[in-house]
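Complex shown without one protein chain; remaining protein chains in place.
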Amino acid sequence: MSIWEYANPVKFMRTSGAILPWIGAGAAVCTVTGLAWGFLTPDDYRQGSTVKIVFLHVPAAMMAINIWVMMLAASLIWLIRRHHVSALAAKAAAPIGAVMTLIGLITGAVWGQPMWGTWWEWDPRLTSFLILLLFYIGYIALWSAVEDPDSAADLTAVLCLVGSVFALLSRYAVLFWNQGLHQGASLSVQSGERMSAVYRYPLYLTMLGFGLLFLALMLVRTRTEIRRRRLAALQARELRA
Amino acid sequence: MIELGKYAGAVLGAYGLSLAVLGGLIWQTLAANLRARRDLERQENRG
């Protein structure tokens, strides 16, 4: 048994089909319970009820970054070992990442309006998320623009590598450019000002839920891509016959 | 009913917008998957 067995589309389809219902159910349970639990938490003494937005904001922001990292890993696997499933998984993940980034930005804006008194602030964290969204959009646009599937996979993989470097570079460049308004990490281990347990546990649950949700969506989308690829291959064979 | 205080609009707006976007993504994913599966089955049954 090795993970490379799943580079075989048939094997991938069989295994992913078998585990998908479980992951989907887990995602639904964790997300719904976590959000409901988060909704029932008491108000923060400074933020009032807006503290409830954190249960969407933090998991979405976390996933936005993690999905890009996952796409980077999948692109590298595609470039090095030429496994088609890997390239398709990267393609499948990109729209989910873009949506997560968008949710992070939307919830941040809605929270910032009453708390900071502004929808938008050119703060390093906010700005780098906007830049991340731009990179997601460029990546998705390139996938849809290139017709030959293998060329598209190659080009987007190279773009993902270069984009990762520049996304990281931009992250530190904007830090240099403007000092922030955004608070530090919500869940850092050594931070002095930790979130209280009342908020922490539902947050963990929604983070788990968003992770599972991404996994389920990514698997479904990859399966869609594999089916489309197979359909195209069948049609091409029919045309030739 | 939970008391949301003066920030009710912000909280409900954030949840509403996010869940709408997320729901749209899930719907699009499932619809595309269903379409791909149906097209593929039709093709396989024909050939």
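Here the chain labels run A and B in written order, and each chain numbers its own residues starting at 1.
Note that in this section a residue touches a chain if its C-beta (ideal position, glycine included) is under 8 Å from a C-beta of that chain, and two chains touch if they have at least 3 such contacts.
Convention: contacts and distances are computed from a predicted model.
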| item | value |
| --- | --- |
| UniProt protein name of the chain not shown, from "CheW protein", "Succinate dehydrogenase cytochrome b subunit", "Iron-sulfur cluster-binding protein" or "Heme exporter protein B" | "Heme exporter protein B" |
| For the chain not depicted, the shown chains it touches | A |
| Of A:Trp4, A:Trp22, A:Trp119 or A:Phe166, the one touching the omitted chain in the full complex | A:Phe166 |
| Listed residues A:Leu155, A:Leu208 or A:Leu234, member touching the removed chain | A:Leu155 |
| Among A:Phe55, A:Trp68, A:Trp111 or A:Phe135, residue touching the chain not depicted | A:Phe135 |
| Residue ranges of chain A at the interface with the undisplayed chain | 131, 134-135, 137-138, 141-142, 145-146, 151, 154-155, 158-159, 161-163, 165-166, 169-170, 173-174, 176-177 |
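Note that only the chains that are shown with their structure count from here on.
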| item | value |
| --- | --- |
| Inter-chain centre distance, chain A versus chain B - centres from mean C-alpha coordinates, in Å | 15 |
| Touch list for chain A against partner chain B, complex | 35, 39-40, 43, 48-50, 52-53, 56-57, 60, 95-96, 99, 102-103, 106-107, 110-111, 113-114, 213, 217, 220-221, 223-224, 227-228, 230-231, 234-235, 238 |
| List of chain B residues in touch with chain A within their complex | 2-8, 10-11, 13-15, 17-18, 21-22, 25-26, 29-30, 32-33, 36-37, 39-40, 43-44, 47 |
